[in-house]
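The other protein chains are all here in position, but one chain of the complex has been omitted.
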Amino acid sequence: MSMLSYQHFPIYAIMLYFLGAFLIVLFGKNKIARHCLALLSVTGSLALLVSLVPRVMTGGEIITYWMGNRAYSGGYAIGIALEVDALSLFFALLVAVAVFVSGVYSIRYMEHDDNIPQYYTLFLMLAGGVMGLVLSGDLFNMFIMVEILTFAAVALTAFRNTARGALEAAFKYLVVGSIGSTCILAGTIMLYAQVHTLNFAQLSGLIPGHIHGATRVAFALLFVGFSTKAFLVPFHPLAADAHGAAPASVSVLISGVLTKSGIYGIIRLVYFLFQTMNLRPIQFMLVFVGSVSMFVCVTMALAQHDFKRLLAFHSISQIGYVLTAVGLSTALGISAGLYHAMNHTIFKGLLFLAAGAVLHETGTTDLDRLGGLSKRMPHTTVLFLIGAASISGIPPFNGFASKWLIYQAAYLRAVETGNIGYLLVTIIALVTSTLTLASFVKVSQSVFFGQLPDEFKDVKEVPFGMRLAMSLFAILCVLTGLLPDLVTKVLTGPAAQAVLNPVRYIAAARGIEVPAETAALPQAAGAWSPINWLLLLGISLFAITLVALLGKYDRVSENASAETLPAKYDLFFSGEKSVYSQVGGGDLFWGFKYNWRHYFSFMHDLHSGIVNDYALWAVVALALAIAFLQIVL
Amino acid sequence: MFTPAFFTTALLYLGYILIFPGFLFCFVIGLLLCGIDRKAVARMQKRVGPPILQPFYDFFKLCGKETIVPAAASRTTFMLAPLVGLAALVVIQLFIPVFNFRVFRNLPEVADMIVILYLLLIPAVSVMLGGAATGSPYAGIGLSREMVTVLAVELPLVMVLLSVAKAVGNELGTGLVFSLSGVVDYQAAHGSLIGHISMIPAALAMLLIIPGETGNHPFDAAEAETEICEGLLAEYSGAPLGIYKLSHAVKMLTLTSLFVALFLGGIGTGVEHLVAAVGLTGAVAGAVSLILQVLILVLLCIVLTLVTISFVHAVTARLKIEQLFKYYWTVVTGLALISLVLAWYGF
Amino acid sequence: MDFPFVKEALSSLFKKSSCDMYPIKPSEAAPNYRGRIVFHPDKCINCMMCERVCSGSAITHTSEQTPEGELITRTFYLGSCTFCATCMDFCGHGAIEFTRDYHMIATKEEDLMVSGTFLKKPPVKKPKPAAPAAPKAEAKPVTPAAAAGTVIKPRDDGKPVQVPSKCVYCTICAKKCPAGALEVDRAAKTWTLNEDECVACGTCAEACPKKAILMPGDEPVTVEAAAPAAPKAETKPAAPAAAAGTVIKPRDDGKPVQVPSKCVYCTICAKKCPAGALEVDRAAKTWTLNEDECVACGTCAEACPKKAILMPGDEPVTEGAAAPAAPKAETKPAAPKAEEKPVEPPKPRDDGRPVQDPSKCVYCTICAKKCPVGALEVDRAAKTWKLDEDLCIGCGNCALVCPKQAILY
Partner (left out) sequence: MFKKLIEESTGKSPWLFHINAGSCNGCDIELVSVLTPRYDAERLGFKLSGTPRHADIVVVTGPVTQQSLARVLRTIEQVPEPRCIVTMGSCPQSGNVFRGSYAIAGPLSKYVHVDVDVAGCTPKPEAVIDGLVKATEILREKRRAMK
């Protein structure tokens, strides 16, 4: 096998990141070298993974790569394997895209910070860690990658240690993160003790038969470990603190990529390692955790006063969506979940970059102090609006496509099983989507519209590099929104197939080719063709604007002189001269908050912000998981 | 690809968009409904009330007025928001079938019920963005109230749609029917859904939702002209304001025709038998039955407007925003929940 | 959750609207609605009362001298008018009238100006109108003393008739007559009634002190011989301070006479005299009667608190018998009790002012409080009681309220 054949691409992808990280340590002082190295490694791995798509996704082939060429011998896999099936490649692509765009963004974004070489090293370490986790076929190798990415993420959170709460957030993240990693390590060890192998495929083959006391505990440990990585409900305050303090490009990685690694781990664990998804209680566990984190985080987000903390809570609620969808264990459910995971990486990345742009220009992300930035930063506003529209599920954009599939899947699942619980899940999903819209309307009113305070009078537009990155994400948002069928056919469909029949994954490790039966793509009950809709909207909008322009719609009387403000163009203040009175941040949605005041005060007390509470919750969650699984499995 | 057949279908669809269920139809019938509503409210207060064509006069007067863009406003959003809102509303009207007439008979259906639910969000968001763009504090408060109203109405509306989908799914045995035309076809065959026991609370809930969704009197905390000077529209004048008033009227039409499609689909079939009985055949029968059905739809919409919007407007006082939210999330959601549970257990 | 108006709303849908359809059906204002002003210049006498009373100062006038007289234009600016119609009330001649027309819409200011001009000729110097009195003079020069024994009956057309014998020509009836129909000439002792002016209200009869005017319903009066009305020409000089012991008789011409010894010069009689014929000077203790002013009505006698004025018909009073005050003043016999001097009760003062009896007084200061003019200062601590002479008006209120009757008046 020549060095350039596709077999080696997975390891090249991982190595490019680590190599880049290592080289930047050496040559990082020089600005151009640093930028070239970073961009090179980022684009290189993306290119390699994209080239794998036709072969793995549509072709259905599973690439296994044994490190050190120690193939499967004598029934035991000694060497460390990388196994890339449709699911792994899907997540790898997500990671690569997010890292690429964030890399482009951080070149201009981190200009004013000091010791930038360390930033890029950590950045690429984090990227490599996640890529390794997603592609590796060996359980222990996954643990190592988890360790790398956790420490890189902790270091990056504290990168701007002068920011308020950065060090404290990093410390909290370190404590609970390491609790998670140790759980994963303990789980791996217990499994190894049972079946004496670490190769993922072989494990998946052996464990389903040996499910008893110890493996149940291992299952619980692994599940809790990966959910800390995904910041699910008991661990979600971590995310808020981490994102609040980390630079925006890092937040993109943490929320876009790190949480997905947690979800990837859970999917592997539940569908491959233990193959227990046919058991109702396990489905209930996943769906329950998903819906709780979905609803709790969106209500917490609505009450936030800081732009990035709000976005952090939203990313957890979207992860809740993904987990609920995956927990439905139907082909449509899983493909909808994965589709939403991809969309989430894209629009959440865009929103975090927009938050970074606001921070970069005004120096603050406090919703109560900002306002009226759309006059000074029009491009960022448009890009933000695209991101906000997609996350809140406004039709043409991608958020809607995946959420709509999730509602279908949940409701169909409810009909199949006749269990009214799924109906409740569907309704919670729909209400959460509207609450997301509410919080992003709040953000757009408090940050971009409303009145411009004096301190931000001379704010300029963001440099082109950052806008380029944001528009990349925006274009992806629109594309993935408009072509749901293509995405399902190429990306999420094969991934869902791969999840649903693990046998091929297991056999591939042994080198046996199991033909992929061409199961029908998951058929949605409803009908939604965004392209036709956009066409209709375009025609109708064109007609209306034409008529309006004929009626001299744009002949508008404007405020000619900038300095003097004649009374005619001043805001209507019941006769007074208009003074600065921005309605934003905490003043909005009194009606909703008043009706839910008891819930909000309870939630306020719960999120104490003290590390010991979070650690306590982690341990309690672990105990619950172990107890639950003992009974259930 | 530019065969004559392509041109005729393109022209046909252009006609659909601009003339029949599209722009012109919405414009005329929407403003008509608004006029009838204002007249009915006046008559209930023993006043003579404005002429039925008053909304037309209002609209054309506003077109003639000068549009002032406040200095604090961001100009493009201020100008574009009304247009996008109106365009989205007109497109929604295309998806609502008129008894057995459908715009997309042979094309794959573009949008089903859940999608229409979310398409209804676009006009609300366009009003909010337009108001926010003006930067006036009245608009800020209006935005906060409008969003809470949208939040309040979303939950029961979703439940109503889910229960209808489930009920029709039970009858057809396919589990779930999300497509609106599927629901209407079922009703055409088996009689209106309102006949089902499980659907009566849902229909009632839908009736209570219509004034809330369109932001009419008792639930117009967002555009309370006395308290917050027309809230979101505080800084709008001239043509953009006219377009917002027009989209408010068209929204009344969209929601009432959605109600007709969801619960009164069976009435259309009567027309078929009538036309057949009269002995008309072929294209003429089709045209006549279409016209009759459109007339019935408009009549039903008028009756619905009178019942749900005018009567409620004349009898109640404006609710505070948290009362509105509590009202929708307890009373109306309760009704929708009853029908959901009934539909769930197969009644 | 109750909806109070459901029934009304539904039922009024089918009822006729309660609308007046104003522009189509014209509507009339209320009967005496105060709308647009109409000015009748001919009636106006430019007394400017309306301008003075107008609250919105809406009425202005301009005048210009012209040979025939003063050309005055008066304008009512409706834009500043409150339509209170006070000017209409005050206008004695009905020149201002408020119509029921409420259509006062104006695009320019002039539409709201209502004005009128008139010519005011200067007043002509007419000879002193002796006319009305003259014709009456020769007809009945002096009401002859009606022959004794004739009966005077009240007139049947309701108008007053005079009883010459009783009438003292005090002209009160003329002054009181609202219509100005009576003319009484004191010197010529004539009582003429202007028939057409008289409104037969009867005020003169009531006002007449001597009941010398009969109205329908009074009994007829027969003139007795005794009291001829002939005026006593010579005037009796003011009664000198009669020496003690002299007898004072009431005068025969009916006018009052003073009894100096009893009189305390309290000036009440002067105040009561309707004709103002009496002058009493407290300080100089003089009582002078103005003969021709005096109408001999006797009011002073009745009002005198000390009965120091005699009218015909009272018994004569002999001086000195009861008059203790004045004469004994200078022949003060050596008061026997002077040296051991017990605190004998103080005598009330003669000039009508209060005096304190220290033995009874408890200095409760009520008198000071009740004094209408604040002439009394009483200090409880220092036990002092001071009266301010010129402030005090001798009303006697302090004596009245004093709980211990320690004040003599």
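Read from first to last, the chains carry the letters A, B and C; within each, the first residue is number 1.
We take it that a residue touches a chain if its C-beta (ideal position, glycine included) is under 8 Å from a C-beta of that chain, and two chains touch if they have at least 3 such contacts.
Predicted model, so just to flag it, every value in this text is computed and none were measured.
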Visible chains in contact with the missing one: A, B, C
Among C:T62, C:T82 or C:T286, residue touching the chain not depicted: C:T82
Per the touch definition above, residue among B:A234, B:V271, B:I321 or B:I338 touching the missing chain: B:A234
Contact footprint on chain A, counting only the chain that is left out: 551, 557, 566-568, 570, 572, 574-577
Hidden partner interface residues of chain C, rising order: 17-23, 27, 29, 35, 55-58, 77-84, 102-107, 109, 112
Contacts of chain B with the absent chain, listed as residue ranges: 38, 42, 45-51, 54, 56-61, 63-68, 138, 224-226, 228-230, 233-238, 241
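Keep this in mind: only the chains that are shown with their structure count from here on.
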Chain hops separating chain C from chain A, counting only touching neighbours: 2
Most central chain, judged by mean C-alpha position against the global CA mean: B
Separation of mean Cα positions, chain C and chain B [Å, integer]: 85
Distance between the centres, which are taken as Cα means, of chain B and chain A, whole angstrom: 36
Per-residue multi-chain contacts in chain B, two or more chains: none
Residues on chain B engaged by chain A in the complex (per definition of touch): 14, 17-18, 22-23, 63, 66-72, 74-77, 79, 83-84, 86-88, 90-91, 94, 104, 107-115, 118-119, 121-122, 125, 128-129, 132-141, 143-145, 147-148, 150-152, 154-155, 158-159, 162, 165-166, 169, 175-179, 221, 229, 234-235, 238-240, 243, 320-322, 324-326, 329, 340-341, 344
Residues on chain A engaged by chain B in the complex (per definition of touch): 372, 374-375, 378, 381, 385, 389, 393-395, 400, 404, 407-408, 411-412, 415-416, 420, 423, 426-427, 430-431, 434-435, 437-438, 441-442, 444-445, 449-452, 525-529, 532-533, 536-537, 539-541, 543-545, 548, 551, 553-559, 565, 568-572, 574, 578, 581-584, 587-592, 594-595
In the complex with chain B, residue positions of chain C that touch it: 3, 5-6, 9-10, 12-13, 15, 17-19, 21
